[in-house]
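Missing here is one protein chain; the remaining ones are kept as they sit in the complex.
Chain naming follows the written order as A, B and C, and within any one chain the residues start at number 1.
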């Protein structure tokens, strides 16, 4: 079955294995006549790139995208935008040692069971390398969203036990990039870096969380009943490697609350309807209500650790795995542009879907 | 845009407003020759039904399904299964008072903005009444899954601050139905009922959580990269009314953990590969690994409370809302069969999708 | 696999077997606020209805549609429109004799092979009775199209060897309904009726053709490259029972022509671009060009004939089939509203799809 396509009008198809020739994608549905800021695309790719700082894996992939179609002289044509990112740094030898081993909590065993072959080293299609094509499409889509004054910003709110205690409204989201871990709170950022450094020395890895805010959405995005905006956002975010949980607005905390605490009362300011609180996370009844949309994603710790682990080989024999290679201790700093990208794809798709809801739209 | 269809091979289309003539659905993709246990379908409907116990709303809807096609003499034909549940107890007058009011944290405002009309009283399509059609389809699908020895069981693990402290392996899931709140732990169940009763007296409402366990899944369900099993489960669950969060396996707790703690080491027992722990929640790399799949959903407190609330009318004027009518204090006990149904639809769909992954399948 | 859904934004799901309880459908995507002319819906149903005249089958099905959702007080709500048509005249006994026989050129053998069971008498889902749900959806969609001043008219252009020699521009399409066979040319109509009467006496059946004209389409409908307007129209029309061929514009005749004959030269009248000829059938490069869209569908003769035929039973034994029951000699007069309906669904879907092609649409 085919699972490499997401979206309905803004629709992304991706392909490419981690250690194959190239990763790529085809993005449909962006209207013609949109000017593409190529620098922004590269910036987003750079945020995802390995080797960008001392705390991430030193695999040095250039991640330079080549656009093959759909854009001419920097303007979209309305035709599908095909693009590829060649895999420059294919050191399969790092992976030769593990080619007959099932690494714990990786996709090795499940992929081998499903497809009947141990995919090439590095995880093939299951590697997070795949997400580079999402970032290209996401960046293009974010550019489209600027025409609606919609911005999408994500930041790291937790690394292991180090957590930001402030809500996003108390933070200055313009300084995210000043932090190596993409945490817009200086003290927390420092503590995160310390924890990552220390954990790296232990040969261990860390989980974390990312918060994402979609500012200035229009009212009415979302298609009942199965394509509620929150459902489609959750789908897109939960499809990112290592994500184990998704919540929006008050999220899991809402389960602790009473209706009288949780309900967002209306206010009218300058003839514009809004809510005083925003426990709804900008989505009510599955539709955006015009308030900020915000959500959080939980990432599990990286499976590859530099400690000996008991595991099995392809024949089911117990063996001890000693990992080598270059791996992140914590993926969340690099996952920030991926989260933004998936959110952008969903929001833009819903903007296009939302143009024919009422006869007054014609 | 059209959002009333879910699934690819097992595919459900639903229709019907809360206070319209009927709720219904069309379920495609169940193979021909499947014997339907109609009693099981009714049992699942009864679990969702209002008026089933003293702690839920007293709206007395019979929720008797009429199958119109696709089943003959209790056996599926392979053609789409159309069915309806007529709305028996349409008391629009309870809602007349609120027809020109936007209730806080309801879908009133967002639906009115999107569709340009204040839908009929009771919320129309946004009401959880809609989920009755999901339960029918889910029950049919659960029957299909029994042919693979797959069972799906959900229970209430939290109501407000009352929470079950045990994991699902420590609980006896066969006694869920003995509890009015569907909590398979006697003491916790009693505390939940007490809390609900007390909160009802206060005219307030409560959030909660539901745990769901999919037992005995095959290895390899899930379609990379956008239709990972967890992504499709999340999508289906987050599309249920009032759900604010979804996590599987270690979920949000995984963000606190280190790789050395989180990794699920393999074991081989009776030549069958398994894992010693199950932080993965039965899904690795987006594919089922044969262990139990388990996930949790967070529900916000019911928006309708029996307390005065400040809100606005259609013209934006501030008014005080005094709710009437029959409403649940906490929806999670009745949401149990809905969670099971959505999980069943996703798992069954993926079983059918997973039949052509490898040439060895032919 | 699931094949009971057509369309992307205007999306129709159907269900129901010929001799089951009801035929029905769910139509998504019509905007809210559309006023439905119920008389028009019934008129279209009446055109498809058996027993409407002396030349069609005398099965007297009332074909009264019951709308269950999506419409209130005659206005669409924007939610899915669910509806059913109950099967009133279920005379299974007419079919008992053939329940263990494979009728030549019917779907009996192929359905039995695929689904592993000889579906109930009358063909179940393969019967053209199924198309009643298409006519309801098509009528609703035609009403939507009137807001764009688009009209869709089909007529019978051939019954067996009797054919209309005039092009549609030479005909008065307002008199289609004055002909029992829906042929807007008096002499041809009479000849068709004579042929049908004579063939009925012979116990034989007849094929035929239907022409359909979509007037006043906007420019630009169609989505390259796989959803060209002609491809989607062809798909919808070829999915109608008994259709064996589809052509648009110059169709098969174009294969005989030279470019210098076939090319439609442009003209500019009142600053409006048009073409002098219309061999393109209103579609160029897969997109509508604003000229009339016209196409033709070929229908094979009805398989059920009142003559003895050699065939086989379920065990493969040769037997002689003597058909009974009430059947049309020629289906094309009753297929006219079905053709119109499928065309309307495709055109309306493409109108909604065509709202986000260019940044100038925003």
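Throughout what follows, contacts are C-beta pairs under 8 Å (C-beta built on N, C-alpha and C of every residue); 3 or more make two chains touch, one makes a residue touch a chain.
Model, not experiment: these values are computed from the prediction.
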| item | value |
| --- | --- |
| Of C:63, C:185 or C:264, the residue in touch with the unshown chain | C:264 |
| Contacting the left-out chain in the complete assembly, out of A:20, A:203, A:218 or A:274 | A:20 |
| Residue in contact with the excluded chain [from C:73, C:172 or C:310] | C:310 |
| Touching residues on chain A - with respect to the absent chain | 1-5, 7-11, 13-17, 20-24, 26, 28-29, 32-33, 66-70, 72, 75, 77-82, 84, 114-117, 119-120, 124-125 |
| Contact footprint on chain C, counting only the chain that is left out | 1-6, 8-9, 14, 102, 104-111, 113-117, 123, 125-126, 130, 158, 160-161, 199, 204-209, 219-220, 222-228, 230-236, 238-239, 241, 243-252, 254-266, 268, 271, 273, 275, 279-281, 284-289, 298-305, 307, 309-312, 316, 318, 353-354, 356-360 |
| Footprint left on chain B by the chain that the document does not show | 8-9, 29, 31-34, 78-79, 147-148, 224, 352-353, 355-362 |
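Following the convention adopted for this analysis, only the chains that are shown with their structure count from here on.
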| item | value |
| --- | --- |
| Remaining connected clusters, assuming chain B were absent and nothing shifted | one piece |
| Copies chain C and chain B - interface residue numbers shared by over half, same or different | same |
| Mean-CA-position distance for chain B and chain A (Å) | 26 |
| Chain B-chain C separation of Cα centroids, rounded to whole Å | 39 |
| Shared interface positions of chain A, touching two or more other chains | 8-9, 224, 353, 356-360 |
